[in-house]
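Just one protein chain is left out here, and the rest sit where they should.
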Amino acid sequence: MTDLREIRINESDKIKIHGRTGRQLQPLPLFFNGSGIEVTLTGSELWVELETDSDNLEPWVAYEINGAFMGRQMLLPGVHELCLFRNLEPSEVKTVMFYRELQAVSEDNRCKVLVKGIKLDGELLDPPKRRLRLEFIGDSITSGEGTYGRIEDTVWVSMYMSASVNYATMAARALDADIQLISQGGWGVYCGWDNDVRHNIPSVYENVCGLADGPMNAEMGAQEPYDFSFGPDAVIVNLCTNDNSAFDQPAFTTPDGVSHKQHRNPDGSFVKEDERKVETAIIDFLKMLRRHNPDSHIVWVYGMLGYEMTMTITRAINEYREESGDKNVAFINLPNTTPDTLGAHMHPGPKSHEKAAEVLVDYLRNRFGI
Amino acid sequence: MTDLREIRINESDKIKIHGRTGRQLQPLPLFFNGSGIEVTLTGSELWVELETDSDNLEPWVAYEINGAFMGRQMLLPGVHELCLFRNLEPSEVKTVMFYRELQAVSEDNRCKVLVKGIKLDGELLDPPKRRLRLEFIGDSITSGEGTYGRIEDTVWVSMYMSASVNYATMAARALDADIQLISQGGWGVYCGWDNDVRHNIPSVYENVCGLADGPMNAEMGAQEPYDFSFGPDAVIVNLCTNDNSAFDQPAFTTPDGVSHKQHRNPDGSFVKEDERKVETAIIDFLKMLRRHNPDSHIVWVYGMLGYEMTMTITRAINEYREESGDKNVAFINLPNTTPDTLGAHMHPGPKSHEKAAEVLVDYLRNRFGI
Amino acid sequence: MTDLREIRINESDKIKIHGRTGRQLQPLPLFFNGSGIEVTLTGSELWVELETDSDNLEPWVAYEINGAFMGRQMLLPGVHELCLFRNLEPSEVKTVMFYRELQAVSEDNRCKVLVKGIKLDGELLDPPKRRLRLEFIGDSITSGEGTYGRIEDTVWVSMYMSASVNYATMAARALDADIQLISQGGWGVYCGWDNDVRHNIPSVYENVCGLADGPMNAEMGAQEPYDFSFGPDAVIVNLCTNDNSAFDQPAFTTPDGVSHKQHRNPDGSFVKEDERKVETAIIDFLKMLRRHNPDSHIVWVYGMLGYEMTMTITRAINEYREESGDKNVAFINLPNTTPDTLGAHMHPGPKSHEKAAEVLVDYLRNRFGI
Partner (left out) sequence: MTDLREIRINESDKIKIHGRTGRQLQPLPLFFNGSGIEVTLTGSELWVELETDSDNLEPWVAYEINGAFMGRQMLLPGVHELCLFRNLEPSEVKTVMFYRELQAVSEDNRCKVLVKGIKLDGELLDPPKRRLRLEFIGDSITSGEGTYGRIEDTVWVSMYMSASVNYATMAARALDADIQLISQGGWGVYCGWDNDVRHNIPSVYENVCGLADGPMNAEMGAQEPYDFSFGPDAVIVNLCTNDNSAFDQPAFTTPDGVSHKQHRNPDGSFVKEDERKVETAIIDFLKMLRRHNPDSHIVWVYGMLGYEMTMTITRAINEYREESGDKNVAFINLPNTTPDTLGAHMHPGPKSHEKAAEVLVDYLRNRFGI
């Protein structure tokens, strides 16, 4: 190990960064699941240097070597040097992806994952250039909740979430795509599962990581406006599962004293004015997405935990299309999770993510002619 | 065989009839794929007596014993006595389903399948009562086109169509449901794949089998108004794949000399007024379906051969829902056929039908709480 | 149909015959499951002319067009003209395989399937030349017993047997091989499942179809010595499942008044002298197989209905190898049938045959470097 050379993230443009970042690249904060670094290199050994903190939500990380899942672990507060491989043949070229498993954290202001740099004894080569860039926007499904753990496991802890077993990652690998994930369990496009109207993804979309508040996150750039430099070929929005739940939950009173509640009619259908709030939120969000992603194909994907809002979502998308003349927005259902494909927490398990990825991969292959 | 007893279709209410019929029950015409008879019986032997005719489209039939596929064959013009089983244990109770594989025929006015009766040496028992009744309305997908044959097989002949390998039948078996199929390859909700506006399913829906014209079919009751006695719990509409094709086909001139053509804009999107024709046809068809099926859940399923009309269909369904106040109408995508699941004729193969059935079965299980 | 031309089996060397035959080729008797004819041809239409008879075991037949299963039906006594296809594009080249589903029959002396000829309106081309020739020797497993029907179906009738859903056929299709099947349900290498020592396959192996006795079969050539003209690259023996059963069945008294019974020791193991009878039968059968197939690779495959005789079979094969110096004889287990893969009659179902075929195909691919 005497010959290991340290390279900081900002010292080499051959360290490929995955996930949204603000101005701060050194050390590099990983805000979202799937955020991380990727390097192509020679040498026998590779380390990643990290600094992490957390209170109740410990970050987990995972890594892949040459595209194969290799390790996954919890990181407790402190400074870490993780060896990602050792004793490989020095002259052979390897590609290593290291990424955060845990979704962006809005409930633990101490939670952070900082990549300070890498150490290696070989040379960095050009990192992989991929055919597509895909942005995924979602809720707990896109946060991979329940992709680890037994069906019986129902406590909400960070170890059950992942980017490593996740339809977004599966699609990325199948399509040779780079991805960015912006997701938060329990959040919707209009309101959270519990009628908390503050928990809507559009309100945080325009900042680097609007989900991460508090001074520490601010300092790392989370609150900065995101520069939308990723430039995705497609934006995949997987929202409304929590907007749907809100119709079955009691009212939520926000700190301003206002009570919020989505209602059903006696026949079980949505009360029109409440449904309209969701539609309006969808339309506004589509406008926001288009503003920041002028050339991207936008596809709303929905159904992995039930199809009930399909008509609501499509109504809003149709209205947006007509109003804006923007035809580059589509909708498809992803297959619902069944008892056979269920994971932990009553969430989609690995098989459900595989089936969703199959449908999405086929859709994007046809869309992009690949 | 000396003890075989003949029972005509109209002589016993224990012969369960599948598929639409008019006044004529003796001999029983089977108009649609999936139409047939079902009996639960004792005895060692069962025969079905048939009379068939055809010119270029030979009817095929299939049969199941105790729910397991047993045989499938072509029937050439003539009188047939088919033995469905022999030498089974007389005291054991069996259930046998005999049905037409070939879709309703609109291009061969000689084509017919008449069930004259059955012969048996045992006793007829009450036929199965099932949990659900499902009506499927569709095109070549629902006609099972390409579910038999190799991918390379591209001639349009009757042997490649079926009810035996078909998402509708698979769903029926999984859900314990009785089904009726009304489908026609190449037809749409507004027009056929080739812009022939006469080839729309709504125009034939209200008759027993509006697809089967000519005097012979008329005599068998095909042209009578259907009495809608089936009373489905759900109506599943799988249309618009051909309406979509029409946008890419040359104009079609109907016998009245009028040229018909659906157009695309330069950017590839549908010309609004042409798309509107499809939407209007959908809305009108939903009204027709609701008129005849006042309590049925209606679900439009779409996607097995591409998702392009998803926004069009959902726009129409939403308009219908708002205009009518009828919320008991839904939409879901079925998974698109991929190179791995393709059958003959560039149509969905057995694996594609299986995947579609999985999604539909899950949807209906949730819908009906079973 | 005016232009149909009849060709008798012995009138064209372009009609490929599958299965063992004696001198009589016209009409062509199909003795074994998998026996049949295959033609490559142009034209719009193809018929096969048959004469069949039976008492209690009706023959079933199946056919494939361009390698895809198309139809399967029972044939009752009489003369039949079966149309195998109609209305195909005349200039396109098709390959059609027509074959017997029912195993060779030893319990119904009237049972026969005679192919008299074919009728076509196109031209016969050279039939397919395949990479391998495989001979399968077995019992009910190789007769496909239970590959049709529900798990609950337990009556022994011909409709539950097949060559169409059968590990031998699946292996043939995967390997591009021609096959011959010589099999009989209930028979073993030394004795039948019920200790009937007459029911051993070696006793019938050297005749065309030693299983088919009586004057009618004799006349068709069944009792003639087989000329071993097939010349298989590999002989696959799937026997001993019934030899195993005999240890658990009561004694059987043959017509000569001798009682036969295979015994177990108190600890459940086989009594050595009884086990030795099986070993001797195996060794003698291997000698017989080698005599008639001097260059063939011989592989004994075993396990689809339990592994208990594995040590007995391998002991005999090892003894044969040492004694003869013949190393071209091997053994492999095929995977046992599990509750998930069970078919009718407590026999391997379609999934079990698929799993067995996978193992066998891999074995033969490695063996023959293909």
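Just so it is clear, A, B and C label the chains in written order, and each chain counts residues from 1 on its own.
By our rule, a contact is a pair of C-beta atoms (placed from the backbone, for glycine too) under 8 Å apart; a residue touches a chain by one contact, two chains touch by 3 or more.
If you're wondering where the values come from, they're calculated on a predicted model, not measured in any experiment.
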Discussion item. If I'm reading the header right, one chain is hidden. Which shown chains does it touch across the whole complex?
Written reply: A, C
Worksheet item: From the list A:D126, A:E152 or A:D256, which touches the chain that is not on show?
Response: A:E152
Worksheet item: Which one, A:E89, A:E322 or A:D340, makes contact with the chain that was left out?
Response: A:E89
Worksheet item: Hey, which chain C residues sit against the chain that's not shown?
Response: 267, 269, 303, 306-307, 310-311, 314-315, 317-318, 321, 327, 330-333, 335-336, 338, 358-359, 362-363, 366
Worksheet item: Considering the entire assembly, which residues of chain A contact the chain that has been omitted?
Response: 56-58, 60, 65-74, 76, 83, 85-89, 92, 148-150, 152-153, 155, 157-159, 344
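FYI, only the chains that are shown with their structure count from here on.
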Worksheet item: At the place where copies chain A and chain B touch, is the share of residue numbers found on both sides over half (same) or under half (different)?
Response: same
Worksheet, complete the sentence: Per the C-alpha fit, the turn needed to bring chain B onto chain C (nearest 5 degrees) is 180
Worksheet item: If you average the CA atoms of chain A and of chain C, how far apart do the two points sit, in angstrom?
Response: 57
Worksheet item: How big is the gap, in whole Å, between where the Cα atoms of chain B centre and where those of chain C centre?
Response: 38
Response to the item:
So chain C residues touching two or more other chains come to none
